[in-house]
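With one protein chain withheld, the remaining protein chains of the complex are depicted in position.
As written, the chains take the letters A and B, and residue 1 is the first residue of each chain.
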Amino acid sequence: MIRASLAALLSHWWRHPLQLAMLLAGLALATGLWSGVQAINAEARAAYTRAETVLGQDQLDRIVATDGRLTVARFAELRQAGWPVSPLLEGRRAGLRILGVEPLTLPRAAAVPGMPMLGSDDLGEFLAGRLVLVAPETLDRPGVAEALAGLKPQAAPDLPPMTVLADIAAAETLLGARGEVTALLIDPGRPLPGPLPSGLERRVAVADQGLARLTDSFHLNLTAFGFLAFAVGIFIVHAAIGLAFEQRRPMFRTLRALGVPARTLGGLVLAELLGFALIAGLFGVGLGYGVAAALLPDVAATLGGLYGAAVPGVLELRAGWIVAGLGMAVAGTLAAAGQGLWQVWRLPPLASATPRAWAVAAGATRRLQALCGLGLLTLAGGALGFGSGLWAGFAVLAGLLLGAALVLPGLMALVLAAAGARARARGVLSQWFWADARQQLPGLSLALMALLLALAANVGVGTMVGSFRATFTGWLDQRLASELYLTAETPAEAARLREWLEPRVLAVLPIVSTETNLLGQPGDIYGIADHATYRDHWPLLSALPEVWEAVARGEAALINEQLSRRAGLGLGAVLDLPGGALPVAGVYSDYGNPSPQAIIGLEAFGTRFPEVQVLRFALRLPATEVEALATILRAEFGLRETAIVDQAGIKAFSLRVFERTFAVTGALNTLTLAVAALAMLASLVTLSASRLPQLAPVWAMGLTQAGLAGLDLARTVMLALLTAVAALPLGLALAWVLLAVVNVEAFGWRLPMQAFPGDWLWLFAAAGLAGGLAALWPAVTLMRRRPADLLRVFANER
Amino acid sequence: MNAKTILVGVWLGLALAGAAVAQGFADLGATVEGFALPDRDRVLEFPEDHAAHPDFRIEWWYLTANLTGDDGAEYGVQWTLFRSATAPGETEGWQSPQAWMGHAAVTTADAHHVAERLARGGVGQAGVTLNSGAAFRAWIDDWEMLSDTAPGEDALDRLALTARGDDFGYALDLTAEGPLVLQGDGGYSVKSADGQASHYYSQPFYAVSGTLDLPGGPVAVTGHAWLDREWSSQPLAEDQTGWDWFSLSFEGGEKLMGFDLRDGGEGFTSGTWIAADGTPSRLVPGALQADPLEYATVAGREVPVVWRLRLDDRAFDVTLRAVNPGAWMATLVPYWEGPVRVTGSHTGRGYLEMTGY
Partner (left out) sequence: MLHVNDVRKSYPTAEGLVSVLAGVSLDLDAGQSLALTGESGSGKSTLLHLVAGLDAVDGGTISVAGTALEGLDDKGRAELRRDRIGLVFQQFNLIPSLDVGANLAFQARLAGRHDRGWSTHLAEALGLAGLLNRYPEQLSGGQQQRVAIGRALAARPALILADEPTGNLDEASGDAVMGLMLGLVAKAGASLLMVTHSERLAARLDRRLHLRAGRLSDRVQP
């Protein structure tokens, strides 16, 4: 019985291969986008874990100096006192995190797989400082090969990207930090001789989730997008399954009549769906892998650009997201088929409901949906008013999007009714056009909701990125006021350059900076000269009077917005700095930088950080002379190409980084929109069969098939455009939440929102295109239908 | 004492020089450019030669002691500091070409405690210094061999010795009761028929007292110790594969240092007979006959733990029996090292070291 019943059930799909294709495609797409995003997240998280566990950072306690200055001598003293410690030197150079270790004392728990240990053949090379370990693809990144010139880099897959593991002697040389030690790792396998000498403190190992926390918002963003895409894809599945249930209703009835128990029939249908879910899920996971592999380099660039997080650009297959992807496929299928399954299980299949009855029932559902939607919108408003933090931001977003989606069908019904009422006067076709649109609404509303979400996300993200770009460009113009930027290789060269340049340009402005801890986070302190360039151009968000004079005198500091927001430091607050605290006299915007930053006067900087040498200069000169001067500098001083950068070059570079940063968002956006269009297509295909009895009388009364098809096409485009009208305010609200709430929480800066009406035109075009493309095929099918198909509607033996 | 040569050589080969283990047991077959070579004409000078010779490739301060506890039990103690260089000379900081390795052990009849320490040169974690007051100090981490010498005495005449591992430790006071002994030809010790050699002297006359810290509690001990000092740059022939080394003290006060360098063929034996007053007599190569009598399985290898030694022209024919056949040094480069009892024509105690098994 089971085999025969299953064969009967499956025969439907053989007869309707397109439906099957739609079901599988929808499911595969939904699973694909979801698991693609999950794969990206998994890869990034794995990279953070690698970064946090390298050298057993999460397991080994360490000793640091309370004054921050550990030395090799201190290490030797501790060893002679019986402390089982191993020195670690850590620093940054050329964008690389350099880790120096001492293999002879390094605790086993700190060993990095692939690192030469005692007894291995290449330890000698490592100790000699020739062999260093680097993550495989880090070697291909620009600048890395130059930074490691003369060394023998070897790939170590377990190292986080942009990290170099070297013998401490080699690391000293790379970092120019002879005799320095960052921390001492304590070997957990050996007893400790007693209390620590003064001046030292023991830091207990913690799995520092710093990067994971910092990047949470970004991954949440991606996950939200993934879920959105998944939801949109499930609309397709719902449409396809709904159609299949509708069309197989007589078959169900017959099977039941022939003695198949409802339970068995339900089980068979469930098994069939699960089978499809698994097949499509596998395709989806494959698709997800493709999506993730294609997007990962951009994601990696984004994470690197925004947070300084190093994520590899190469994807690994991980069981976690594969299983999760299949699970989502199954869950999505069940969710999409729930209603149909319930009917098979529970309801005795009676005569099929008439379409209008369906519409009436849908009216009640619509009211309930609208109420829920309004509730969600209210909740979103509440979260905005009373919540705080990133999660509140996302709660607002979720409430806003979901609420709006639920309200949409009700709103559309109202609009269509109003339009229909006005259209009555304009002719019967127009009246029918609107009335029929209302008729179709229940069947299309899921797809329209999907379209709404996709369009709103497009507007929202587009507005955010646009605002960001506009602000960023303006900010770059301000901040990069100098025409030329120079980097000398040695202090002597710097001095020669300065001497030579001073009579030839309007101003030579030294730029000095040092990496340091600012309120517990790694950040930078800059020293800047007292010059009108800064006064006139530096983008201050807020400042005390006479701010530049105070900074020049070394009596005040400027801090970036990130530091101000994170530490809650306002004007006049006192900022702890190495060499003594300073009051904050100004806050400046510092887009694209994940770290805290402070600026103090050049002289004050020299006093506090005498070891930092002035190697970089900003030059002011007439723009027309830039090229000539650069040429002379290269020729006279033999400066390398990279040592001289003009303003335009930096701007171009910065904007390139910026564009890459948002490339992922753009790609996901487009994909979501495509899925939404597909959802509409699926819904329309589903509807087209049941619409024939509604269209045939109109045809019989004197409309051509082409006319009907045209009206259908126009109707769908009209619905899509109406959805776009609704999506516009929703998208702007979304953008506002992103800019004013989420960004502030996630990145630490707030951006002024700007409107881009030009983009809205594009939005309507996209909506119309999506609707048109989705309706095109059903319309063509309708146009090409043989009259016999339409006549069957009138056949008496129905 | 070529066993140590081999040890350090292997360590060097594996760990520092980056070369694969080749050329027999050691990679020391090839001359390393730049290192100083032992010189037959060089006269050793003290206290200067107690300190490190960084221009040579390898060097050690190697002390073994046969002790008796107040519980009447027999104990063996080892304290060794090896130096090894990838290039001649010393520089400050991590860039130093010197590396150090310490081995410490306490052997009882049924237990063998071992500890090992490694250190880079140039940073103060390990080293050997001799300051102007002739105060001698050899150390790695918290292990130390420190001279406590009165004016007019040799820097090595009185030593305080400490070391500890995870499950043992010791603190011993050593007092020399005889002179330094130059091994080989005035301190020039030939190690193969091809002429490989090292500079080699010993202080075999230490009286020892002190405390062993063992898992069962502290044990007061007394007895005798033997210190070997040796340095070289290329002491082994290419075909030599392993080494058996003997340092024995007999009841009449005489002592014997002997070694048997194994190769594919007859091997190369040599040594020094030391009279009770410290006068050394060089043994001609081949005069010492060393034959393994019984083997024990230690760490998965067959190791001879009972030996017959003969010096025909001295009517010397003894049997060496390991106090604890399981005296295996499970260190980075493993070997066998432990106390032995001597019976036969002469009776006494001593130390046996075997590598390459």
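Quick note on the criterion: a residue touches a chain if its C-beta (ideal position, glycine included) is under 8 Å from a C-beta of that chain, and two chains touch if they have at least 3 such contacts.
Nothing here was measured: the structure is a model prediction, and the numbers come from that model.
Q: Going by the stated contact criterion, tell me the shown chains that border the hidden chain.
A: For the complete complex, the undisplayed chain touches A.
Q: In the full complex, which of A:143, A:622, A:729 or A:787 touches the chain missing from this view?
A: If we include the chain that is not displayed, A:787 is the one touching it.
Q: Just name the one of A:2, A:323, A:368 or A:428 that touches the chain not displayed here.
A: A:428
Q: Give me the subunit A residues in contact with the hidden chain, please.
A: Touch set of subunit A with respect to the missing chain: 354-357, 359-360, 424, 427-429, 431-432, 435-436, 438-439, 693-694, 696-707, 787-788, 790-791, 793-798.
Please note the rule applied: only the chains that are shown with their structure count from here on.
Q: Quick check: in the complex, which residue numbers of subunit B touch subunit A?
A: 14-20, 86, 93-95, 99, 118-120, 123-125, 139, 141-142, 164, 166, 332
Q: Can you list the residues on subunit A that touch subunit B in the complex?
A: 72-73, 75-77, 79-82, 102, 104-105, 118-125, 127-129, 167-169, 172, 178-179, 190-191, 193
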